[in-house]
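Below you'll find the structure, written out as structure tokens, and then a few comments.
Missing here is one protein chain; the remaining ones are kept as they sit in the complex.
And now, chain A:
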Amino acid sequence: MSSARDPLHVTGEVLSVKRIGAYRHLTLVAPGVAERSRPGNFVAVSVGDLRPRSHQTRLSYWIHRVRNTGSHGATIEIIVEPRGAGSQWLTGLGQGSRVDLTGPLGRPFAQPKEPVSCLLVGEGHSAAPLFPLAERLRERGCVVSMLLAASDEQHLLAALEARRSARSVTVVTRDGSVGRSGRVADVLPELLAQVDADVAYAAGSVETLHAVAAAAEAHGAWSQVALELPQPCGTGLCNGCPLPVVGEDGVARIVRACHEGPVVRGDRVRWTALLEGA
């Protein structure tokens, strides 16, 4: 039977769809989902008209913010980058549209018990779950620094907002349109040393997460990486999201990214196997 910690499958309602840069910012009423969510959780959205539905696979989105609106209760916000058929359908929904979703899902970020120094690294839309994390860490007395990365300014998420939640914010873009020019890996070792990070939290492409895990290890810090591998169901049912890891027992195995992840310790991921798509 389900308990207060379990995810829910609900029919939500779109309250608003706003454009921010290359992304769409959706606010959804999803009863019960907001109340249960923790930083690093995601929702899995059923794509297409409610019935009949031609799209059988689902799409996952990080829970960006949870807000308590007076009139609609707690709402969730997600940041969607319109790409293929599914995300375009979702971002094309009008106010008041209904959407089936399940959440909160997955293992959230593990938070330190002590007030430590944390570096949060977010790339593109994947920076979404780092904002609520930054707030939680600050409440615990942690020193929070952020590194936001993107291909260009259009794909940079909420740098202004980051300055409110973090002590220092560094921005890198590949084309140099804003902040420093380069990639995460270029500035990471220097930044980890500068803020003397005890923990690195990261969300982005597999290559970026690999770079963060490696740099954190070299610096002597823990890393927590939030993976975005394709998740056909997002709920642990289909075994469609293989993630090669080394278990606590030292044994190499394949786990489900959506269920045993999507946030995992960086030193547990078998990066070579993952990058090769094994």
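The rule is short, and it goes like this: contacts are C-beta pairs under 8 Å (C-beta built on N, C-alpha and C of every residue); 3 or more make two chains touch, one makes a residue touch a chain; residues count from 1.
Keep this in mind: contacts and distances are computed from a predicted model.
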item: Which of "Hydrogenase expression/formation protein HypE", "Protein FixC", "Protein argonaute" or "Dihydroorotate dehydrogenase (NAD+) catalytic subunit" matches, in UniProt, the chain that is not displayed; value: "Dihydroorotate dehydrogenase (NAD+) catalytic subunit"
item: Touch with the omitted chain, as defined above, among A:70, A:94 or A:277; value: A:277
item: Contact residue for the chain not shown (choose from A:159, A:229 or A:246); value: A:229
item: Residue of A:16, A:194, A:239 or A:272 in touch with the missing chain, whole complex considered; value: A:239
item: Contact partner of the left-out chain, one of A:38, A:58 or A:219; value: A:58
item: Chain A residues that touch the omitted chain in the full complex; value: 1-3, 6-9, 46-47, 51-58, 100, 102, 229-230, 232-233, 235-242, 253-254, 259, 277-278
